[in-house]
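First the structure, in the form of structure tokens, and then the observations on it.
One protein chain is absent from this view; the other protein chains keep their places.
In this document, chain identifiers A and B correspond to the written order of the chains, with residue numbering beginning at 1 in each.
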Amino acid sequence: MHVVYPAVVAALLFSIGVYGVLARRNTILVLMSVELMLNAVNLNLVAFDVWLRDVLHSGQVLTLFVIVIAAAEVGIGLAIVLAVFRTRKAIELDRLRELGEP
Amino acid sequence: MSGVGFWPPSVLEVVFLLLGLVAVGSALLVVTTRQLVHAALWLVVCFGALAGCYLVLTAEFVAWVQVLIYVGAVVVLLLFGIMLTRAPIGRSDDLDSGNRVVAAVVAVATAGVLVSVVVGGFQHAYADLRPGAGSAEELGASIFRNWVLPFEALSVLLLAALIGAIVLSRTDIKGRR
């Protein structure tokens, strides 16, 4: 297996995630895009772990950790989104501008 | 590093590329679809294809964890989030912000930079796939031998996230005044 294939797939997935984070208004969609970016990283980790035959399996273990952290992140993120929705009645990113210059 | 050429591709490579194509395509649909729920469903497809990729790369345990946690838990959580925020079910035209063009430019530039760097850097790298290298046994031994401390730290992190999520989502807990 050429390492370039998973690497390119990961790069494309990451870029798509970037686009999603920058272009989507809905906060939940932004969270999904973040997941895409994390998965791109995971794919890279796994591919390089396989290629380098790491004795410690650091790539795959870190992938597991990232998955765990991503799960926690989605939990917290959704809690925040729900809290914002309760108080602001909106989760559109470009409508949450209280911190901007008046 | 190795004499293996790009042509003809092996069967595994073909399978991987097909799965990768599915993953990239569904990911594109996730960020472009006009229906919120569809986005979540396309995310399932994307994560499933990625799990397939992990399988091809002999990382079976990671693949199953991916299916269990991402497809099983995260996407379900996201769907709950969509429902709880009373998002419109069906087509809605205002899912993209006015920032779209700039975002596209930045994303394409990122892709260009990353792909060119990756291709330039690993064009001759070849990984010999060895079945069983990512089995549950190997990974489990590795985690509980070498990665115990990060593992424990992660469990604390999960606990903290749990409590944080509860505190954030309950309305009857008031902040100190």
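Assume a contact is a pair of C-beta atoms (placed from the backbone, for glycine too) under 8 Å apart; a residue touches a chain by one contact, two chains touch by 3 or more.
One rule holds in what follows: contacts and distances are computed from a predicted model.
The UniProt record for the undisplayed chain lists the protein name "NADH-quinone oxidoreductase subunit L", from the options "Phenylacetic acid degradation protein", "(2Fe-2S)-binding protein", "TRAP transporter small permease protein" or "NADH-quinone oxidoreductase subunit L".
Among the residues A:21, A:45, A:64 or A:78, only A:21 touches the chain that is left out of the figure.
Across B:33, B:58 or B:97, the residue that sits in touch with the chain not pictured is B:97.
The missing chain lies against chain A, touching residues 18, 21-22, 93-94, 96-101. Although one chain is not displayed, its contacts with chain B can still be listed: residues 97, 99, 102-103, 106, 109-110, 113, 117.
One rule holds for everything that comes next: only the chains that are shown with their structure count from here on.
Chain geometry summary: the mean Cα position of chain A and that of chain B are 7 Å apart. Chain A makes touch with chain B in their complex at residues 1-9, 11-20, 22-26, 28-29, 31-33, 35-36, 39, 42-43, 46-47, 49-51, 53, 56-57, 60-61, 63-65, 67-76, 78-83, 85-86, 91-94. Across the interface of their complex, chain A is touched by residues 4, 6, 10, 12-13, 16-17, 20, 23-24, 27-28, 30-31, 36, 39-40, 43, 46-47, 50, 53-54, 56-59, 61-62, 65-66, 69-70, 73-74, 77-78, 80-82, 84-85, 87, 94-100, 102-104, 106-108, 110-111, 114-115, 118-119, 122-123, 125-127, 129-130, 133-134, 138-139, 142-143, 146-147, 150-151, 154, 157-158, 161-162, 164-166, 168-169, 171 of chain B.
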